[in-house]
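All remarks here apply to the structure that follows.
Every protein chain but one is kept in place in this view of the complex.
Naming follows writing order (A, B and C), and every chain is counted from residue 1.
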């Protein structure tokens, strides 16, 4: 029988075999087997390995949520703060010791609902924090309620007749806040994540990574692996991420093009 | 001698003479003589008079700030809540009794800093609240600190060497949140405010009014009457507010065009 | 008929149907006429690794606390069930899957950790289910069949509750599930024919139709609906989420609406806005969310706007222990927030009170125009009781709003300083009563005024009002109280059941012990509490927190030092722990 434990073991095995293992903590991620977060984990770990950053000089800051558990699955220093407050804490960490590389990670509830008031400000202050928004359009840890990015009609226990509110577009929001680096990515493409992260870490200011991902346990309809794979695609070859107006147009015209959407000229 | 009290009395006199007095409370606004808020007051009062709304069926909700004092200067029902929470309270009021016309008013600190996390959500829920953001780019009530919309280099007691953070653009933010009605206005043009308000009140959803205004006491450099008068101008004649992409372009290209920027087709 | 007091646990992984099996036991036993108190726990939050445990205590008399020792354990996953072994009573019955879906090594087997003397019953749960239904999903039901057979429970009780549970899914599903149960039942009858017991005698009176099996969360949701709730604003948080989910499902058909807000601050903001505009509304949260609400709660105090806030406590501080129970938000509920901001705080002690207190909270909020905080905790929210339960009539849930007299039109003083401190409150829409509610200090009329005289006067008015509210707040209830107690035990919230059971047992041992139940935590009935303390040679306050938060509140009422018994285990206090402490104190007294 293919038990959950078996599936998970396979998954971990695969990651281990990839050979870039060091930034992973010894304890296994407690995410559900098949969760998109494993892909982000791999993408970020590979970024760290490839940049050769010393683990003791990295701080991974998070709020609360399945995504928020990330620091426990990483061998960097970690700061698992309260729900929604990863960005203020990350601001403090970075300003206190600018030598540290700071990653902030969190879910869409953490970052767009309770913590939604902080994003405009870290962006306008252009604090050199790399923020990975794990956007699965659901509240995973609290067992499946709609999030600010859930599409209209999302049915959950908390919305048995379907949601009625328009979803928020995190990429568009980050652009409108004047973020200096904005990328849109997909958990099913860890390589793409690694590439964009490497570029973003080098951006000497706030870098925002809007990562589409899936909650295999609580979302069987919308952001499924199947859908996301079908919907997402790379930005066109001639795309120029230095042009803010073009970035806005791209995001207004296409919800699923992936890559570095905007990068302020320095 | 032209004492502050005199200047104020003149100002009040002028408003009184305008003949549309009823929505004004008997007690004089305690704003500084010359404050831009008098113009907004006139604009909103005229809107109420012209729409013939019964004062007892209007609720004016605010947070804290000079702008937040608004409800005391109005004869409608008023709810003067805490700093930054006008929008959640207004949501409660409107859903509790949909017959009421609800205005939310507040400053740029109230709405973009401490309360900045609520704007995306009232917009996406499209609650039928009319929100007037009094954007003077300064914290008035607390005696002059920079606000999230202060331009780089703003010098105040709290920023004696000038601010370094990029200002936020509230109109752009409201658009990116999917607000169904967005107008940009100027306190020096109460007529324009009245016109836009009348249109916005009729919009059966969330309507956002980004109003440029001046703090004569704490901002002698940036959003002064002189500058605002010089900088602001009407949207071009052929402007079509039903086109979201055009709205974004307008706002990205011009910070000071006034009028209804966007209006979702119903 | 022998007295029954039997505790059964089901333990498995998430996905094993553990919670469902426990629920069916509760329902079946309730139908059989027994008293039941059930409680589920799920330690891990992230799925895929979760151990689920249900605990059902079944008795012929009233059950007020959770069972401490388990008399039967149904293991759906042996690796997980090992953790339950220490809680087994002597000679308990252990049911396990003799052919489990996942291989469990010898070292990790359940049997290897069982104390000697337990009676074990191995059954091929999965195979039996496959045989009955074609799928192993009914493993939990075959296990129940085994349990019913061995314990001598009337199988029709189970068949009925299984049918009820699956009714909505159609006859086919119902039959498959009953068949799975029967397969287990038959198997066990035959296989264990020489070891069958008769644990659950048929109770002659049978099922009391007024007995409803209900969790605290369900009772709270029902109460809100029966109170005519118009708006629920909330943000998901364990263990309060089920209230939102219950209301999301049932409130719309009663004309109300659930709005999931962006955070707890906006939730309480919207609740205040709705009450201001005249609609009953509420929010429920847990400690971390409650902390975020305190600024606006004090706004309700100052602007005199009603609000109902339920704090479903969990382990703290901070994010703490989200799925564990604790009574450690009392300090915050009574004292959190800036300024002299007295508000009303009440705490039910059982499921029935959850229902009645929530209804009352709307009325108190309306009459006293102030936030009312209802404190529950995970153990109370998530526990199931089957007590006779009468829903409130419309009259009993009627509005307690106090509206201004028409005579005051156009000269209305929103914050009129009356003898009770209650000022009639107008609602938007009422012509001629327009006013502005404010969190600034204000005159009777409502204008900001920071003068010394005014602040002194209005502070007095607000506190007078809260003191006055005492007359509408339930008095502490005395149990077994006589003029001279050797030990008086004071309990509150979910813990009171354990207090009561401990006191009863101590009395059976011949000791002069009494109990006081405090449900009104602020303001509180100091005279009654004082009198009880005075009557008791020793006063004991058992609580599920470290700091002794109720003890801190009332310690000054008597000159004797209060004895504290604090548990910070994340689990209900076992009655025996209280009983032991009582009897230790008695030795000292003696």
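Throughout what follows, a contact is a pair of C-beta atoms (placed from the backbone, for glycine too) under 8 Å apart; a residue touches a chain by one contact, two chains touch by 3 or more.
Note that the coordinates shown come from a computational prediction; the quantities given were computed from them, not determined experimentally.
For the chain that does not appear, the touching partners among the shown chains are A, B, C. Among C:111, C:189, C:321 or C:470, only C:321 touches the chain that is left out of the view.
Within the complete assembly, C:303 is the residue of C:199, C:303 or C:365 that touches the hidden chain.
Touching the chain that is not shown, out of A:43, A:65 or A:117: A:117 (per the contact rule at the top). Panel shows chain A; residues 27, 54-61, 71-72, 75-82, 85, 87-97, 99-100, 117-118, 120-121, 125 of it touch the chain omitted from the view. By the touch definition given at the top, chain B reaches the unshown chain through residues 1, 3-5, 8, 30-33, 64, 66, 69, 82-84, 109, 113-114, 116, 139-143, 145-146, 148, 157-161, 217. Although one chain is hidden here, its contacts on chain C can still be listed: residues 43, 265, 286-288, 290-292, 294-295, 298-299, 301-303, 313, 315-324, 326, 328-329, 331-332, 334-342, 438-441, 450-453, 455-456, 459-460, 463, 545-547, 549, 552, 555-556, 559, 561-562, 567-571.
Heads up, the rule we're going with is that only the chains that are shown with their structure count from here on.
Averaged C-alpha coordinates put the centre of chain A at 37 Å from the centre of chain C.
Chain C has its Cα centroid 46 Å from the Cα centroid of chain B. Within chain B, contacts with two or more other chains are made by residues 117-118, 120-121, 125. The multi-chain contact residues of chain C, meaning those touching 2 or more other chains, are 262-263.
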